[in-house]
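The complex appears here minus one protein chain, its other protein chains still in place.
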Amino acid sequence: MIALRDSLRKFVAERDWDKFHSPKNLAMALCVEAAELMEHFQWLSEAESRALPAAKLVEVRDEMADVLVYLVRLADKLDVDLLDAAAKKMAKNAEKYPAAKVRGSMKKYSDY
Amino acid sequence: MIALRDSLRKFVAERDWDKFHSPKNLAMALCVEAAELMEHFQWLSEAESRALPAAKLVEVRDEMADVLVYLVRLADKLDVDLLDAAAKKMAKNAEKYPAAKVRGSMKKYSDY
Amino acid sequence: MIALRDSLRKFVAERDWDKFHSPKNLAMALCVEAAELMEHFQWLSEAESRALPAAKLVEVRDEMADVLVYLVRLADKLDVDLLDAAAKKMAKNAEKYPAAKVRGSMKKYSDY
Partner (left out) sequence: MIALRDSLRKFVAERDWDKFHSPKNLAMALCVEAAELMEHFQWLSEAESRALPAAKLVEVRDEMADVLVYLVRLADKLDVDLLDAAAKKMAKNAEKYPAAKVRGSMKKYSDY
């Protein structure tokens, strides 16, 4: 992920685009890319979404790449270590959703 | 990222939540988390977004973690190598947006 | 919808919030509300989403109201007549998706 961060820095510097990359704008761009990714699934059944045709998967992969690109770029701007943040968040989630209590159900647990 | 993927597999298996994790649902969850991240920035100026107070940054970091978690989970389900996908997408972008032509402007380039 | 527009103008003026209501910020807020609405559906099956419990429907209705509020507010700022815009868009869509050709399928039609 460090290599990706550095390649993005170079890409942006070569184009003089850093001025557009406020955290506010990057958060918007990330959200737009997440929606473009989701668009591929909007009319599919869940079963269809588990068995994407190869051509569709190529497009989906590109959208996932875009999401990662903006997430890594935003993390760079805010000086956030993404993998460390995710590890800490998962530790919180493990406490918040004890396996014994939530097993097999998401009824009461809206945000996970 | 492999470690995160494996920890998510374990987390989900312990809770018997895999049945909810169709790619369609994961794409939705990713989009919801991206919007929750963006919400922190919606009333801030760009300048304010570049200078977040420490307490706000903690919340933002947690939302960024959630985005990464669902992205890694979706990648696992679709068997996508995220870093490889991002490297390939950046190579495409370098061709699509030649530095000499787009320098300093995003006028004609809506998706980057 | 005119009454709603006027009540929003008054609400915002009384709070001196107009300075936050740039079209950019309103578009972000609209997107955040749309995601909050969607969040209620993310772990439901399509069948479950067709039969929401009454308590859930109350929450969903509030989120739909928020979406409308920001849409009407944005339309006011951009001087857009929403119902006229929708009528014109539907006329375009009728040409773009001829009933005889697309009947029963959304395979090739990604944006509708």
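Quick notes on this one:
A, B and C are the chain letters, set down in written order, and residue numbers restart from 1 in every chain.
The criterion applied here is as follows: contacts are C-beta pairs under 8 Å (C-beta built on N, C-alpha and C of every residue); 3 or more make two chains touch, one makes a residue touch a chain.
Just so we're clear, the structure is a prediction, and the values are computed from it rather than from any experiment.
Taking the complete complex into account, the chain left out of view touches A, B, C. For the options B:Cys31, B:Leu52, B:Leu71 or B:Ala85, the residue in contact with the chain missing from this view is B:Cys31.
Of the residues in subunit B, those that touch the hidden partner chain are 28, 31, 35, 39-40, 43, 45-46, 106, 110-111. Considering the complete assembly, subunit A touches the hidden chain via residues 20, 25, 28-29, 31-32, 34-36, 38-39, 41-43.
Seen from subunit C, the chain kept out of the figure touches residues 1, 3-4, 7-8, 11, 14-17, 19-20, 22-25, 27-28, 30-31, 33-35, 37-38, 40-41, 44-50, 52, 57, 60-62, 64-69, 71-72, 74-75, 77-78, 80, 82-83, 85-90, 92-94, 97, 99, 102-104, 106.
Going forward, only the chains that are shown with their structure count from here on.
Look at the contact of subunit B with subunit C and you find the same residues on each copy: over half of the numbers used there are shared.
Mean C-alpha position of subunit B lies 24 Å from that of subunit C. Remark: subunit A and subunit B have CA centroids separated by 2 Å (rounded to whole angstrom). Annotation for subunit C: residues touching 2 or more other chains are 28, 31, 35, 39, 43.
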